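Removed from the display is one protein chain of the complex; every other protein chain stays in position.
Coming up: chain A.
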Amino acid sequence: MATFFGEVVVAPSRAGVDEEEEAREETPEDREIRRELEKKREIDVLWTLKSGASTESSADEPFVCSKFIVAIGHNAAAFLSSFILDSVCWEVVGVVKLWNEWCRTSNTTNVLPTDSFCLFYRLISDPTVLLCQCSCYVAEDQQFQWLEKVFGRMRKEDLQVTILSTCPVADYKTQESTLTLPSPFLKALKTKEFKEQVCCPLLEQPNIVRDLPAA
């Protein structure tokens, strides 16, 4: 399409349509490059936990988990660091190693609050309670992998998952302006299997949650 100054540009689409690349047939070199990139973007989840006393475990044995709390993003991770985590009651049992254009994490468990990291902790007094602090950005193409590799190792019966995350107030859609909205405020989404009382109002349409918390 032509702009005001007359130059012809490709109009960007809100729908995120980018078919020029997709339509092209892949040459063997393209395929090789794509495979290398995919390998680089693979997620490694390294568990250091030992199984519960009742079972002898192989490396792939799913472990029993009754509560899994996941904090995604710097704010949520900081909340857990400030109010929940301490070295007396919690032990590190896992770490995620990943790379994308926005961040890189390593498999060290000795992290600074300003680092990008994704760590798993277990409550020493009740080893079925797990916690995850994920302050790194997990890219679109890595979210599904993260999900499968993390939840793949857990027994899902009687598992309660709580996801903590933050969004900018400006993204919240409401009839009034967000400028005058008292913030911060809490909203929740819950599955129909969640029968307990929710501590805050539910997220109204047309607001949505995306990325890793949604996954």
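One rule holds for everything that comes next: a residue touches a chain if its C-beta (ideal position, glycine included) is under 8 Å from a C-beta of that chain, and two chains touch if they have at least 3 such contacts; residues count from 1.
Keep this in mind: contacts and distances are computed from a predicted model.
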Review point. Which name from "Dolichyl-phosphate-mannose--protein mannosyltransferase", "Proteasome assembly chaperone 2", "DNA primase" or "Nucleoporin 43" does UniProt give the chain that's left off?
Key: "Proteasome assembly chaperone 2"
Point to revise | Sole contact to the chain not displayed, among A:46, A:124, A:186 or A:214 | key: A:214
Exercise for review: Check each of A:40, A:104, A:156 or A:173 against the chain that is not shown and name the one that touches it.
Suggested key: A:173
Study note, to complete from the structure: Out of A:64, A:103, A:167 or A:203, the sole contact with the unshown chain comes from A:203
Point to revise | In chain A, positions touching the absent partner | key: 1, 11, 13-19, 21-23, 34, 140-141, 143-145, 172-180, 189-192, 202-212, 214-215
